[in-house]
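This report refers to the structure that appears directly beneath it.
Every protein chain except one is present and positioned as in the full complex.
So, subunit A:
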Amino acid sequence: MSRRRVVVTGLGATTPIGGDVTTSWSALLAGTSGVRNLTEEWAQTLPVHFAARVAVEPSEQMERVELRRLDRSEQFAIIASREAWKDSGSPDIDKERLGVVIASGIGGVTTLLDQYDILREKGARLVSPHTVPMLMPNGPAANVGLELQARAGVHTPVSACASGAEAIGYALEMIRNNRADIVVSGGVEAAIHAMPMSGFAAMKALSTRNDEPQRASRPYDLNRDGFVLGEGGGILVLEEYEHAVARGAKIYCEIAGQGLTSDGYHIAAPDPDGVGVQRAVKFALRDSGLTTKDIVHLNAHATSTPAGDVAEANALRAALGADADHVAVSATKSMTGHLLGGAGAIESVFIVKTLQDRLAPPTINIDDLDPAVTVDVVRDKPRGLPGGDIAALNDSFGFGGHNVVLVFKSI
């Protein structure tokens, strides 16, 4: 029996540039920054006073009683999953053949910290009984699974900033392995809070361009100085190809394969030789039955850190060789900021839209392209992609040395 093919039949997102996929995608093509000054008092005491909050608050998209029982990361998961499920045609499916794989890098960290404040100020009696279900990293997946009554399995891979991509890869395998026919997959993050931001700032990982927040996320620019923390989430409905055809579903594209490796190098720093990234690209192409010639677009991890962007670009150049010349590279974190566990997921949503519209989104804020960057970066304006069969890559890397590469293919 030939391998079960997996396609994308639904999309959902809530991002710093839009409350849904259509709005986010339009804003992305227009080169809109979602980065803003944080007005909260605590933010003024940190080295970094800005972040990329979601464009539409969950309170505008959900019932009040839902909001108080869900961590912000769970709210994003529910909002994006509802959109994606509806977009897929709200399929009537045997729930034992329906799975959910939604990741988060840090889980319900704001709930944990807020409840700790309550514990210290008011005592144990006042700690919310919803605390544990809200702070557990599998909470976003569990709540979506509950809403959809998914019974094939609900999972949460955790690999820092590679989590969202790893979740989509896990979902791909669930369908290939015949555990499920449809899997709702993606990643979310809601970590804009003094504590995690202080931790990232202490690592010198965040940009401190406080006088120009909207210009702070500048992947590949010579004067990049760190990433901008973003929040939100992206969801893809993955479905077995024959199942999608049989119910007459709208099919966006195929998710053709994935490559996973680990660096074994450093807990946070990228391997400057990018060997692990190169191997992940190679494995992903092999898994998808494609070659470097087929790849026309890459939505890069490119977080705007001095070391990371160049290490990634070098690794891609080494992995793709001369074929890197026909790969249009977009760094959409220049507009959305870095959603950590949500990053690989919203970027996968953007790749699906890129293949649909044959338009690679721009990378903003590159005043002076770093000469060490040896890939073809799409700057300022969207770039048209060729007709015919095309394929695109999403790469995501996480603290801990996790490398995930996903391959999407036109259909």
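Operating definition for what follows: a residue touches a chain if its C-beta (ideal position, glycine included) is under 8 Å from a C-beta of that chain, and two chains touch if they have at least 3 such contacts; residues count from 1.
Quick note on the criterion: contacts and distances are computed from a predicted model.
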| item | value |
| --- | --- |
| Chain not present in the shown complex, as UniProt names it (candidates "Sarcosine oxidase subunit delta", "Putative ABC transporter ATP-binding/permease protein", "Acyl carrier protein" or "Integral membrane protein") | "Acyl carrier protein" |
| Among A:Ser128, A:Ser198, A:Ser262 or A:Thr292, residue touching the chain not depicted | A:Ser128 |
| Which residue of A:Arg3, A:Arg64 or A:Arg120 touches the chain not shown here | A:Arg64 |
| Footprint left on subunit A by the chain that the document does not show | 63-66, 68-69, 125-126, 128-130, 133 |
